[in-house]
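These notes are about the structure you will find just below.
We show some of the complex, not the whole, and keep each chain where it was.
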């Protein structure tokens, strides 16, 4: 991998992705082997939006490599309140760290920020844009559960606004995966994303009925449907009910169906699924640690 | 000690308590001996309520053992804002850490959360419920100052709502301690707590007059009386004045009387006491570090 910055899943080739996932698998198999590998490394955390799992798993990742973080803290406790520009903030913080992680509400912000700094910068979500490390941990989870080739994946829920979904769908075009998109009509894939996927040679199908695809897929990737996307609450509730899975919904599923979710979930997956062998969503969140360790290892290694 | 989770002081036997306190004393005597003992351990901090001393001393404890924390941050900066359940949050965070510390406003939350996770979980306060590590550091402080057997302890202030007091009082029933409870009538021990203490064979006395017990006790454990417990401010001020100590109040005390307070104090102990040999409340707060080091050491040791 020859990238200094990780801005978008689109920049990653199949070989890049497999390089990260292979390294992550090695690390997961023997974490003690890397426990002091980057003992003097500091990772700068610049989170301009709330985050639990992304921020915590980046912190766990660098610490599991022997390094540490320097954290900007919340926007409220920082100079951003005094009107500092993003370009200035990241140019200051790069002096405190060996690599930066940036989450920012504005699409394109990570690309822009990366042009101002010399240390590697990882995009941890730029508004409606990209979130490439989420995509890598999703791919890792799919690969562990079902393989990435000759696999059939149902992606369910809000396909219109979900950056996680767009990023994953695009990355999957590097592999021999069939993608079934399931959503209410008002939340279908944006035309541009659909076009991009076709251009990349993806095999995709679009559906509105969840039950129809349950028996056909190896992986069901559920996403949260947000109430604020709907003009009124009753419409939201109807849709939310239709794209929710429980043991009844999954009665027709293959025994080895894998259920994923980027979390947090609200009501998309009934708690009764948690104790079944289908449930992979907590493991998926945990996979963020070895995957981010692998990525940080590759970036920091390339620096030194 | 064979407990995977530390939920309540009630679960700890006399032998458990003495095991933790003995280990804490060893550690306090020679902290350098354990400085790298848990060099790869990560402690997950899930604080759903503000905290200074509990959170900082857990962080100091794991760091003094060579480990580190991964911190969920404030509720405002986390996924909790997106409606995630506590059970989901702790199941995610357990993937980032080797043990969890939970503070949550809801009584019973720590017990519930512990049923969802496999790593050890320590209750750092669950609303009106338990706060067992506070009890352990209180016991450690009492043992250092006056011993835990053949000791007479005055517990003063808000005995109705104070979880710290209930927890300590119950733990003291494992020892040969006489407990004097001193409070205004409206803030006396709840009937249930009094009953539990009698059942456990406690020797207790209840008082409304602070001056009467000052000459009799080895330890005075002061607590904060909160204004919001009173219908009007004048009533509060009268009560607060009565259960406040200063050098005049302590004129009749034994020379080796030990004054404790879980802190923060507002006005319960006059600053003039700070410089006397009676004052043990800052040392008490500091004891949180070796006591939590001991507890973490025992839990992490049992895991590995």
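As written, the chains take the letters A and B, and residue 1 is the first residue of each chain.
Simple rule for what comes next: a contact is a pair of C-beta atoms (placed from the backbone, for glycine too) under 8 Å apart; a residue touches a chain by one contact, two chains touch by 3 or more.
Predicted model only: the values in this text are computed from it and were never measured.
Peer 1: Of how many identical copies is the complete assembly built, when 2 are given in place?
Peer 2: 3
One rule holds in what follows: only the chains that are shown with their structure count from here on.
Peer 1: Could you give the separation in Å between the centres of chain A and chain B, each centre being the mean of its C-alpha atoms?
Peer 2: 40
Peer 1: Within their complex, state which residues of chain A touch chain B.
Peer 2: 32, 35, 47, 50-53, 55-57, 59-60, 63-64, 68, 74, 224, 263-266, 271, 282-283, 285-286, 288-289
Peer 1: Across the complex, what residues on chain B touch chain A?
Peer 2: Going by the criterion above, the answer is residues 39-40, 42, 44, 68, 70-74, 76-84, 87-89, 91-93, 95-97.
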